[in-house]
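Missing here is one protein chain; the remaining ones are kept as they sit in the complex.
Let's look at chain A:
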Amino acid sequence: MRLINQRLSPGAGAVLKTLPFVALVLAYLLGSALRLAENPNDKLLPALTTLADAIDRMAFTADPRSGAYLFWTDTLASLGRLAAGLGLATLIALLVGMAVGMLPVLRALLAPFIGFVSMVPPLALLPVLFIVMGLGETSKITLIVIGVAPIMVRDLAQKVLDLPREQIVKAETLSASTWLIGLRVVLPQVLPRLLTALRLQLGPAFLFLIAAEAISADSGLGYRIFLVRRYLSMDVIFPYVAWITLLAALADYGLDRLRRKLFPWSELEGAR
């Protein structure tokens, strides 16, 4: 049989799915054991017990200095910034994206500009943002917006342009105004795409968030990682990285489920 036609039993599929994860954990444990045998105080690949201690200390023990549960304060601070940044970006994407996609005047005015702006590397702008907006929350949220909004706008505008022209013509023959076409024909069809665009920008948004927090902050997931990096506390860094990954994966999954729930018709081909 050709490899391309191979069919996996559910059991084999499940095993294969977990295999890379198991391999990663085994490789870690082996490397960790080897390094710890060489130097029991090694910080680079801490043992599982050390990791568990660190998680307990960060997440379930109040910090002796401030009395806060650092892990959760960091998570809340970061998720707050992320939500504000992504929320603003999504709103901008919806409004500007639809307008640019629908209206020739705005398209002529804005499309090349947005295409150009979306190529600015946002991290290169960071020093400027910090001077102009200060070191507070504004500059961090702005960085996320600048980083993800232009791409979402372009994506959404393209989706509007891809709508069959016949639909618009049809609506016009039923004497719909531009406003009504936007509201009744275009909006419902681009909303699922908006959620997908948001999903695809989760990764970059986290990147910008962590970069901004690394430079100046007093709480946040990225702040903590770059703080403890000063003394090579991998026992804190690894759980934080795993947590960020998990949060991003959950958000990704959640947004996808939300899209299917709200717009079941957008999943016709891929329906399972």
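We adopt the following convention: a residue touches a chain if its C-beta (ideal position, glycine included) is under 8 Å from a C-beta of that chain, and two chains touch if they have at least 3 such contacts; residues count from 1.
One rule holds in what follows: contacts and distances are computed from a predicted model.
Missing chain, UniProt name from the options "Acetyl-CoA C-acetyltransferase", "ABC transporter", "Na(+)/H(+) antiporter subunit A" or "NitT/TauT family transport system substrate-binding protein": "NitT/TauT family transport system substrate-binding protein".
Among A:L34, A:L48, A:A62 or A:L161, only A:L34 touches the chain that is left out of the view.
Of the candidate positions A:A47, A:A214 or A:L247, contact with the hidden chain is made by A:A214. Here one chain is not drawn; of A:I131, A:L161, A:A242 or A:L262, the residue touching it is A:I131.
By the touch criterion stated above, the residues of chain A touching the omitted chain are 12, 15, 19, 22-24, 26-28, 30-31, 34-35, 38-45, 53-54, 57, 127, 130-131, 134-136, 214-218, 223, 226-227, 229-232, 235.
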